[in-house]
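Have a look at this one before I ask anything.
Showing just some of the chains, left in place.
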Amino acid sequence: MTSVAPLLTVTGLGKSYAAPVLVDVSFDLRRGEVHALVGENGAGKTTLARILAGLTRPDAGALTLRGQPYAPRGKAEAERHGVRMVMQELNLIGHLTVAESIFLARLPHRLGWIHYRRLNAAAREILETVGLGDLDPARAVKSLGVGQQQLVEIAAGLSRRCAVLILDEPTAALTDPEVERLFAQIHKLRAAGTGILYVSHRLEEIQRIADRLSVLRDGRMIATREQRRPARETGPTPAPLSLDEIVRLMVGRELGQAIRREPNPPGPVALRVRGLRSGAVVRDVSFEARRGEILGFAGLMGSGRTETMRAIFGADRRAAGDIFLHGSAEPARLASPRDAVRHGLALLTENRKEQGLFLPLPIRANITLMALRRFSRRGGWVRDTRERREAGRWLQTLSIRCRSTEQRVAELSGGNQQKVVLARWLLRDCSILIFDEPTRGIDVGAKFEIYQLLSRLAGQGKAVILVSSDLKELLAVCDRIAVMSAGRLTATFRRDEWTQDKIMVAALSGYGRESAE
Amino acid sequence: QRQETAAPRAAGKPRVALVMKSLANEFFLTMENGAQAHQQAHAADYDLLSNGIKDELDVSKQIELVEQMIAQRVDAIVIAPADSKALVPACLKAQQAGIIVVNIDNQFDAAVLAQSGAKFPFVGPDNRKGAKMVGAYLARHLKPGAPVAIIEGVPSAFNGVQRQLGFEDAMNAAGMKIVSSQSGYWETDKANQVVAALITEHPDLQAVLCANDSMALGAVAALRAAGKLGSVKVVGYDNIAAVQQLLREGKVLATADQHADRLAVFGIEYALEMLRTKSAPADRETPVDLVTAPAQ
Amino acid sequence: MTASPQPASAPRPSAWPRLLTDYLGMALALTALVLVFSLSTEHFFSATTFRTIANQIPSAVLVATGMTFVLVIAEIDLSVGSVLGLCSAVLGVALTRWHWPLALAVGGALAVGAVCGGFNGAVTVRWRLPSFIVTLGMLEMARGGAHAVTQSQTQYIGSAIEGIAGTSLYGLSLPFLLAMALVLVGQLVLSRTVFGRYLVAVGTNEEAVRLSGIDPRPLKVTVFVLAGLLVALAAVIDTSRFESANPNAGTGFELQAIAAAVIGGTSLMGGRASVISTFFGVLIIAVLNSGLAAVGAKDETKRLVTGAVIVAAVIVDHYRHRIGRGRG
């Protein structure tokens, strides 16, 4: 039994902001285990993790670490005790180099002068572990894409030995190969005795990696279950939870069947892209999206999907290529997002904090911004009753967890923030919708709701483009999947043509070509 | 005509640098215009390079101007110092570099000159005397013991302090009561604020003595707004163009004219004379005239 | 499933009850100042004093209102003082030297303000430059222009222009009433119109606005033009008040306007601003100036006190916000 002596215990934890967020939460983390924490958006996972990592102070309850009382007053103190956390939201510092970001709090130096050779070497070593071996550690962080930034952040978290490692949705922006590499690292840490708290909405992952699993619902700990029988233990233990059971515990009710979309008869072409080139990443992209279908975009991280969508939307300059809209033979003039929106395009960006949200503003203002004219009288006076009613309707439709339409978006949980951006675009009612990682950080329940929403939108005759790093998600909801590799669109598969293998091959195919050039 | 100074000069034609206070100030601009006119009339005799600073407070800019003129190897510097002490060392440096230095408008501090062993001929008015003259004229329109207020210039400005002292001399001599003396920073707007507050606080105020005419404009506006335009008298200093009309309308009682257009010219003539004769002429006080409403 | 426990009486974005708490801090600070000065001088607490202050502040209110709009989009305008000088100069010269009719001259001054603002906005937006530096350039240029136009001479205009700032209701001048109206309209525009809401959004996250299909550039240029127009209006008022146009008019106005806005709780980072609070900021500064002059304080004392009050005001505001946050 000594092998399962708890490393970290939590008893009777309580935390409220305006409303209670955590209520009487108790759980423990053992040495050398991966303890998964799941729950809906806003269930309180991040809040719990932040308390452990010293970023938030609890209102009630007690913590112990290795049997000693533990009440960190800040992140620094928690780290001194060996508790580290990789945050859900990106918290990198754009103007620093990758190496500097990783080692920020402990830059190697002599009398204050940074030892860059040592620093970069150490950084390279750590980047290797997350598969960024050929990334120059002296590159500025701001020049990296979201996926790479998340990997760098994880690398920073892994860079030091610690007793407790908290990973808050580390894989939300990662594709499968990176996830594999991350898991390899987690296995290594587990073997070394680190206790790992793993927060994620990707339940398949959790089934693969978790030793134990806890479910939070509305701030209460609903269940904690062994997912894998500890090696040295004998005797009866409750059976591991199945996916369906986890979901039921999280949501507190039965979810409908996973969507099996009846493919619509393909409609007319709504968007045709020919020979698109943009920036340093997008080299040659041609495809068409039809009304009534969901077109998925798969690809490895950095393959240029995000950049492609931004170029189509006019957010980045196009170097070459034409875009034809709604079956027109004339290329459309899409020089700016404004043009794009006027032509009925919508783009939900992958980086909600920087490119989507108005954090200090109320939810209402975030949702209604693009449709304000609709709620205004002549002269541009906003009718705020109608505005609030409409915003409230979307809170309901998307199950956004909040106090009121007037709550500041900054106070929402990550997933709920994502839904707020979603609501803004849906309210605007465009006919060609591009979603870049719309389910990043969103819980299963909400994911299903979003899938349903996508199908409904497609059913209404809209063209839906879904960019996602989660291949299973693409396989589940798309009518066709386009695969990008090294800035080129290398293949497109229909539902009856695709297999996971074929897609992976297509995703890798561009890189050989690149080196041959 | 400015381009002329840039063109290669005729051999032996002396270059005179005029270093002014703020050219944003009408008074100094008039001074400069007088100098320019003089140079045009005597274009064969010398070249003129005139510079000023942005505002009077920026003393270090003026010192740097002197240094730049030394670097330019001009033959003479005619300077209206923004600070009567701080400019002495720079001018001394110029003198040591063989440049003739003539002090105009604002006289260098005697103690500092003595201490540093420098001597520069001075051409300019006596601000204190001028202010006393204006004050004395005002006193004739007041009953003894009448409460009056002084609006000073920038507190550290020498001529401002001189004018304040002159006003005080006159008021004390005539037995008036100075109820307040505050800075209006030479500005219309600031003076307006101060005077507006003063006439409320001292409802029996009889006169406002302003250290320049711009502030007199602000004082008049404050009195007009309070409906006391006739009953409280205003005097100014400098005789700027804008104040003429006010004098005629009786809104300003008097001001002083220091003949700005001739000031710099005197200085330049001094400098040229020194270049010719290699000897320093004596200081020369230029006239200050009392200006009152023409009809009265 | 959704936890949106929205009570029927949820606070409306700008409901009246909130006025109390929103402006309480400012009102208290103001009252305290008035009290101190009333106790330390004989005549300060009088209708005359307040009327005097009311008639002095219109131009400051207009400029600070414009500044508030500029600050809300996370930009800054350092050129307001100089542009005021330039507009005043153009107005004065047009009347005295070119003998334009009053309306035309006023129109000319407004046009100059709009053009300067337009330049600030266009350059800032076109090359994505910090407005700090663009308007710093304009600060120099407009002042140079003012001196060039007037040949550095104060232009005395006389009663030709007196009418604009002439007294009207209960001793309150037309400009004061205009300024009050503008504050109200400004506040409503900022909080209740599509335009105002866009501005707040631009100041909070410009990139997100752009990606939402709203072009922030014309909005920003509009704001700078608006600020320029308000400055020009202030110039007309001041010129009328002084019956003369001074090329040095407005020197240092920029910092005063910013101070007023920031004392009122406007954020320099954009996205948070209130025109009414700015108005309180202007009032605080005006009462302070007037009171210190009434007391007859020494110049250095005035500056020390002014500086301390500015800092104290924002510290007080900090606590007000803390309480506000704790409450809601």
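For reference, chains read A, B and C in written order, and residue numbers begin at 1 within each chain.
One rule holds in what follows: a contact is a pair of C-beta atoms (placed from the backbone, for glycine too) under 8 Å apart; a residue touches a chain by one contact, two chains touch by 3 or more.
As the structure is a prediction and not an experimental result, all values here were calculated from the model.
Counting every chain in the structure file, the complete assembly comes out as A x1, B x1, C x2.
Operating definition for what follows: only the chains that are shown with their structure count from here on.
Closest to the protein's overall CA centre, chain by chain, comes C. With centres taken as mean Cα positions, chain C sits 34 Å from chain B. Chain A and chain C have Cα centroids lying 44 Å from one another.
Centre-to-centre, using mean CA coordinates, chain A is 71 Å away from chain B. Looking at chain C, one finds that none of its residues touch two or more other chains. With touch defined as above, chain A holds no residue shared between interfaces to two or more other chains. Note for the complex: chain C touches chain A at residues 1-7, 10-13, 192-195, 197-198, 200-201, 204-205, 207-215, 271-272, 328.
If you check the complex, the residues on chain B that touch chain C are 23-26, 29, 55, 155, 179-180, 182-183, 187-189, 192-194, 196-198, 200-203, 213-214, 217-218, 220-222, 224-226, 240-246, 249. Within the complex formed with chain B, the residues of chain C that make contact are 41-44, 46, 48-49, 52, 55-56, 143, 147, 151-156, 158, 167, 173, 238, 241-244, 246-251, 289-291, 293-294, 296-297, 299-300.
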